[in-house]
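Heads up, one of the protein chains got dropped from this complex, but the rest are sitting where they should.
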Amino acid sequence: MELRVIEKTDEELRMEIAGEDHTFMNVLKGALLETEGVAAATYDMNPEQSGGQVDPILSVKTEGGMDPLDAVAAASSRIRDTTADLRDAYSAAI
Amino acid sequence: MAEEFDVEFIERGDRSARFLVRGLTPAFANGIRRAMIADVPTLSIDTVRFIENTSVMFDEMIALRLGLIPLTTPLDDFEVGETVTLALDVEGPATAYSGDIQSSVPEVQPADENVPIIELKQGQRLEFEADAVLDSGKTHAKHQGGVAVGYRHLQRVEVVGDAGEFEEQEPNILRGVIETEDGELVNADEFGNDLTQRYPGKEVEVHDVPGAFVFHVETDGSFSVDELVLRAIESLDLRAAELEEKVRV
Partner (left out) sequence: MSYKCSRCKRDVELDEYGGVRCPYCGHRVLLKERSRDIKEVKVE
């Protein structure tokens, strides 16, 4: 996973996440949308049908003074909580 | 976030299982499904050195068949890219089976012993040495550990009244798993996938239960269902951890 920030302001972020696909990006997008202070979040696997661009680009828009990079961090930690809970729930059912 | 997950098994075997997870978002359910198919790595033959092949098939065709033989994969002992050496020597008249493959690592064996590789006639011989490599289904389908992985919504069936007394009842076909009004989980094939078999003469309504996903997971024998599911969850976790760490600096 390699990150490349394309555009960053106080409330907006566009970032390439190299080496990932729908598997993780959709989970991340879902978690971002559940995160407080996030106004919009999406990702594009093939931006503008551009030739050669195959790595997904994550776009995040925030509100209420939330830094978009912090929002991504918060969403990641949210995913980690979910995976931990899910692992415990599955292990308990075995 | 206080998300409460609840996992319940409907069918449970070593290589195949059906289980219900409550409290999941669709994004997460799909993430786990995709991770099980493409991201949990398995060992598979990648390079074959033919010492003798006097069978009726080309080396390349036999190599392709060998790649598709599932090998038991102890994921704790290997990193992606690591290899295991295997060998086979069969002389005709006989059929070379996956079970004839000898392994240099006792934990790594063909998951099934009865996969035919090729039939050898009198005087034909197949001898080779092969390297199996650990890699994910993303690089090649032969590395897929989960072969039939999918999910459906749990469906809640409610009896809302009686069917018209003199009406001919049409079959009401349904697949997947239903939840009855008493909270019982029933696989639809137990009543022939026909709700009128289970509720004769009744009018029923079927609704998807939000956030409740019934997974059906089948592995190729490389590892158990439990291993596959837990590794898929772990793979999402590792990526989230990596992203979190990289974003915080």
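In this document, chain identifiers A and B correspond to the written order of the chains, with residue numbering beginning at 1 in each.
To be clear about the criterion, a contact is a pair of C-beta atoms (placed from the backbone, for glycine too) under 8 Å apart; a residue touches a chain by one contact, two chains touch by 3 or more.
Not measured: the values here are computed from a predicted model.
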Displayed chains contacted by the hidden chain, counting the whole assembly | B
Which of B:47, B:83, B:196 or B:224 touches the missing chain? It is B:47
Looking beyond the chains shown, say which of B:23, B:67, B:110 or B:221 touches the absent one.
-> B:67
Subunit B, residues in touch with the chain not shown (by the definition above) | 44-51, 53-54, 59-60, 63-64, 66-67, 140, 142
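Convention: only the chains that are shown with their structure count from here on.
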In the complex, go through subunit A and note every residue touching subunit B.
-> 1, 3, 17, 20-24, 26-31, 34, 69, 72-73, 76-94
Touch list for subunit B against partner subunit A, complex | 1, 3-9, 19, 21, 24-28, 30-32, 34-35, 38-39, 138, 226, 229-230, 233-234, 236-237, 239-244, 246-248
